[in-house]
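For this depiction, one protein chain was excluded, whereas all remaining protein chains were kept in their positions.
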Amino acid sequence: MTTDLPDLARAIEAQVMATEGVAGLYPPHSALRTILEAGRARTVAATDGEGLVGLREEAGTLVVHIRFAGLSEYPGPALVRRVATAVRHALGDRAEGAEVRVQLCAFMAGADLPDVAGTPGAGGVAGPPGQD
Amino acid sequence: MSEDDTRGVGDHSPADDCGHSIDELADYLATGSSPYEGHYRQCPQCQSGLASLRSLGDLTRSLAEDDARIAAESDGWLQDILSNLRLETRAGRSIPVASDDPDDGLSETEGAVVALIRRTGDGIDGVTIGKCRLHGDITEPGAQTRVELSVTALHGYRLPTLVDALRSAVAEALTTHTELDLQGVDITVTDLFGTDGAGEDQP
Partner (left out) sequence: MPRVTPPERNIQLDALPDVVLCERATDGDTAAFEVLARRYGPMMRGYAVRLTGSTADADDAVQETLIHAWDHLGELRDGSVVKSWLMRICGRRSIDIVRRRREHADADSLAEVSDSSPTPESATISGSGLDALARSLEALPAEQRQCWVLKEMGGLSYDEIAEQLGLTSESVRGRLARARARLMRDMEGWR
């Protein structure tokens, strides 16, 4: 039952990233604190190897945690609801009873999407190229 | 050091004729006062000791400046941490967003809204936002909220016009992007930028 969680997390990530108005996902944990724990000064790309979707099972209940950046052209509340819908869509038949937590952590203007982390696959808040 | 004194200054000790140690002189330099100020002023040995202490202090500070200059020349060491910082958000409180599903917990962070307001304000010609705060019980749905802004205005712009433009832009951003019940935007112009001395200036 829990073995497919990473796959499910990837599916959710793809679904959320494909949602119109979503600029990117934030790592579930602070990048700064991650490098603090790593200790050495030259720790780069703290998000390496870490998924951007928080997904766990608590007493049989699936809990999904999304922190994302939205484009400011899209009204925030409606965008948050769209992301929650996208998550439930990705969950499919496991959506029933699941707890979906979605938080909008930043509004980005289309023009100033920061090109952070820059590590392919590691994600970070890097907007989909060419999206306006 | 006077030229005829061949001993090291560090040897300037109470055993010396004038009886004032280099450490005592250092204390005097650190605190700026001593009951023996009168003596220091006219004692060549003390004068020489004070001069040595000052030049060592100056040299130490020059070394610090030099260290900083060298560090600034190659700031790759700073890049790593700054690139991680760009991923950082200051969440603040959680502003609820109404949801269709009772099992959902939807929200926007206070930090996101504050950053949005700041960018909106910065987008107005002549304005740079300083402090930006949301007042009200914003963790409750539809909370009555006031926005407090401090603003640095560029000299040469008409303040009432700036303030009006800022107020309506911020109000629009907040009502578009949150479900808060906006009660007002309170703006304080704290500085006029580009004036002589950048004095405090209240509207």
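Letters A and B mark the chains as written, and numbering starts fresh at 1 in each.
By our rule, a residue touches a chain if its C-beta (ideal position, glycine included) is under 8 Å from a C-beta of that chain, and two chains touch if they have at least 3 such contacts.
Because the structure is predicted, anything quoted here is derived from the model rather than measured.
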Which residue from B:Ser94, B:Ser150 or B:Thr176 sits in contact with the chain not drawn here? B:Ser150
Contact residue for the chain not shown (choose from B:Asp66, B:Asp100, B:Asp164 or B:Asp186): B:Asp66
Please output the residues of subunit B touching the missing chain, sorted low to high. 1, 8-10, 22-23, 26, 51-53, 55-57, 59-64, 66-72, 75, 77-78, 80-83, 85-86, 88-90, 92, 111, 114-115, 118, 122, 128-133, 150, 152, 191, 198
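Just so it is clear, only the chains that are shown with their structure count from here on.
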Can you tell me which positions in subunit A touch subunit B when the two form their complex? 26-27, 30-32, 34-35, 41-44, 46-47, 72, 75-77, 80-81, 84-85, 88, 97-107, 109, 114, 116-118, 124-125
Counting only contacts in the complex, subunit B reaches subunit A at residues 77, 80-81, 83-89, 91, 94, 97-101, 103-109, 111-113, 115-116, 119, 176-179
